[in-house]
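Heads up, one of the protein chains got dropped from this complex, but the rest are sitting where they should.
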Amino acid sequence: MLSVDLNCDMGESFGAWTMGRDAELMDYVSSVNIACGFHAGDASVIRKTVETAIAKNVAVGAHPSFPDLQGFGRREMKMSATEIFDIVLYQVAALKGVCEAFGAKLHHVKPHGALYNCAAKDEATAKAIAEAVKAIDAKLLFYGLANSFLISEAEKLNLKTASEVFADRTYQADGTLTPRTQPDALIETAEKSVAQVLQMIKTQKVTATNSETIQICAETVCIHGDGAHALEFAKTIRQALIDNQIKIQSF
Amino acid sequence: MLSVDLNCDMGESFGAWTMGRDAELMDYVSSVNIACGFHAGDASVIRKTVETAIAKNVAVGAHPSFPDLQGFGRREMKMSATEIFDIVLYQVAALKGVCEAFGAKLHHVKPHGALYNCAAKDEATAKAIAEAVKAIDAKLLFYGLANSFLISEAEKLNLKTASEVFADRTYQADGTLTPRTQPDALIETAEKSVAQVLQMIKTQKVTATNSETIQICAETVCIHGDGAHALEFAKTIRQALIDNQIKIQSF
Amino acid sequence: MLSVDLNCDMGESFGAWTMGRDAELMDYVSSVNIACGFHAGDASVIRKTVETAIAKNVAVGAHPSFPDLQGFGRREMKMSATEIFDIVLYQVAALKGVCEAFGAKLHHVKPHGALYNCAAKDEATAKAIAEAVKAIDAKLLFYGLANSFLISEAEKLNLKTASEVFADRTYQADGTLTPRTQPDALIETAEKSVAQVLQMIKTQKVTATNSETIQICAETVCIHGDGAHALEFAKTIRQALIDNQIKIQSF
Partner (left out) sequence: MLSVDLNCDMGESFGAWTMGRDAELMDYVSSVNIACGFHAGDASVIRKTVETAIAKNVAVGAHPSFPDLQGFGRREMKMSATEIFDIVLYQVAALKGVCEAFGAKLHHVKPHGALYNCAAKDEATAKAIAEAVKAIDAKLLFYGLANSFLISEAEKLNLKTASEVFADRTYQADGTLTPRTQPDALIETAEKSVAQVLQMIKTQKVTATNSETIQICAETVCIHGDGAHALEFAKTIRQALIDNQIKIQSF
C-alpha cells in the first residue's frame, strides 16, 4: 500500500494577531511545521500549538526562518553560513525543548519561506541549516524541496530526508517550481491539484509546464494553511488520497 | 572544607554591540547565567558564549527575561502567569538545546533583572517560572534570591535550589536587599564586599543595614560582569575565597 | 445643534497579519487613531492607513503605545517619565511626518492601551505624554479619558483636549470605568450602548453601575474596530446620532 505524509505550516499567529485555523487543519494532515518565533509564533502561540498537535496526534516539526517578523520570513536576507547555522540552532532548540516539556519528541525540521527558497538554490545555506539540525539531533528528519540542495546537503550529512512536493504549484522541466512571478505558477483548481498530487505519489513523476513528464520524489506533500479555502482543500485532498488507497502518515 | 558557587551573568552582547568581558571573567567563576535572547544575546552570541563556557569548564545556566531588548529586561512588565510560564519555557528550551548541541548539559536557571525581582516578591510569578523549569527538566538547579518566593516556590515543586547572595548589595533586617533607590543600597569598596561575602559563607549570617545580624543562606554568590572594575573585583573575591580555604565550585 | 466626534483605533495590522476593517469603518467615524509601530502598524500599514484616512476625509490622530508588539501594548511596563516622553515623541513624530508627506495635518494624539490606562491614573505618566505632544506641536488636540489625569495634565500645559467616553463600557460612581475584571464592565447590547451614548452627549451625565447619575464630559466617543460586530455597531450608533440630530464631526 502506498503512503505519503501531508504537512502544513502552523503556529503562525503572533500576539493579538491570529492566522490559520490550526486545530481544524490538524484533523487532515499527518505532520505540522511550527513557526519558532522569528517570522511568526510567540512563546505562547508555540506552546499552545505544540499542545494541540500532541492532542491531535500529528508529528511536530520546527519551521525556522530568517529573523523578519514584519516580512513574515518571506524576504531574503544576506546572512553568513555561520549566522544561518546559529539562527536555525536556536529556533530548533527552542521548539524541541517545548515539545519535550509536554512529553513529545520533535519529529522533523523544515525551513520556512525565504530561508527555504534560498537554501534550495544555494549549497552553503542548505549545508548550514543541515549542520544545525544535525548538531541538535542527528535523528531528526529533514524536509526539503525535492531535487534541491536542501535534500542533497542533508543527505551528505547522513540526515534522513523527506522530499517535499507542492499540491498547488506547477513544476518546470528542470524539476524546480515555476517562480511565482510567472502566470502559470499556481494551480488554481482543487481538481487539478488533486490530480497532480496523485500523479506524483503514484508514479513519482510530474508533468512540467512544457508538458514534459519528469521524475520527482514525493515523500511529503505541503498543504497551505492560510487562505479562505485552506480547510476545504485539505479535506478534498485527504479524501482523494483515501479514495486511492494511499495511506496518510508521517515517517 | 567550605565551598561556594560564584556565578556571573554573561552573553549580554547583541549584534554589533558588545557588553562584558565574558571569556576573561569565566576564569574566576564557577557558573554562568547566559542571556537567552529576550533582553540580550542573539543566536550567535548565545552559541559563542555556550562554546566558551564549555571550553572554560564552567557550569552553564539559562538567564531568561521579560521580552524587552531596549530596556535590557530591567523594566517590570505586567504579564499573566501563563505568559510568564511560556516565555521562560521558550528561553530555557533554546539555551538547553544549544548546550546539548555542543555536548554540554544545561546546569541551572536563574531569572534575569525585573523578572527576578518581581518573582522574588510575587508568589504567582515565582511559581510560573519554577513550573516552566520543572516542565523542561525536573533536575535543573534553580537559582533565586535567598529568603524569597523564588526559593520557596521552587522548593514546593521539589526543584533543587541554590540561594543567591550578592557581594555588592546591602541587606535589610527582614532579609531583603536594600532597594537601589536608597543611598546605602550598594557596597562601594571591594574590601567591604569581600568581608560580607566571607561572613555570609562562613556564618550563613549577614549584618543588615540596621546593624542586626540575620540568617542568610549563601549557596551561590553573584558577581557582576559589567562595569569598569568587574574583572578586578572578580579576581579579588576569588583570591579572598581561596585564601580562606573556601572551595569555588558549582553544585 | 449638538455635535460629537466618533473615533476609532486603526492601522492595527502588522506585516502579514490583518486586523480590523479600517476602510469600511472610516465611513462611520469622524476621527481615527493610527497605531505608530510600537504595538501594531508597520511602516507600510501606517502609510496605507494614512492614505485611506485622507481619502475618506477623517481626522488623523497618532496612537502611541508602550513598545510591546507581542502584547499589543496592553501590558503595563514600568518606564521612567523620560522614557515615556521619548517613546511618545518618536511615535507622534513619525505619524505626523507621514501625514504631511501626503498633504494632511496630524489632528490629535490619543495614547493606546496600557499607556492610556496608566496615564489616566498616574499624574507623572500623563504629564510626560502631554509634554511630548506639546513639544511636537502645541496645537495638537489631546484625546484622553474623561475625568482623568490625561485631561488635567494636558490642560495644565495648555493643550486643547477632547474628553473621551466609551460606548460599550460602564462607569463607576467616581467617574472611572468599571474595571474589565468585574462582571458588569461591558455593555453587552447595542441598544444599551446607544442609550448610554445619547445620555452622555445630550446631558453630559451618565448613570453609574450603582444607579447614581454623575457628570461626564463627552466630547469624543470611542468605537471599537475589532470584533465580529464592530462594523454593525458603528452603523447603528452613527444612525442613532443622526436620528437624534447630533452632528458627527471632529474638532
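So that you can tell them apart, the chains are marked A, B and C in the order they are listed, and the count of residues begins at 1 in each.
Please note the rule applied: contacts are C-beta pairs under 8 Å (C-beta built on N, C-alpha and C of every residue); 3 or more make two chains touch, one makes a residue touch a chain.
What you see is a predicted model, and the numbers here were worked out from it, not measured in a lab.
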Which of C:92, C:128, C:165 or C:198 contacts the chain that the document leaves out: C:92
Listed residues A:51, A:76, A:137 or A:155, member touching the removed chain: A:76
Which residue of C:135, C:195, C:231 or C:248 touches the chain not shown here: C:135
Residues in chain A touching the chain absent from view: 67-68, 70-71, 75-79, 114
Touching residues (missing chain, whole complex) on chain B: 12-19, 40, 42, 69-72, 74
Contact set of chain C toward the excluded chain (per top definition): 37, 42-44, 46-47, 82-83, 85-87, 89-98, 100-102, 132, 135-136
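The working rule: only the chains that are shown with their structure count from here on.
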Same or different residue numbers at the chain A/chain C copy interface, by half rule: same
Centre-of-Cα separation between chain C and chain B, whole angstrom: 42
Shared interface positions of chain A, touching two or more other chains: 42
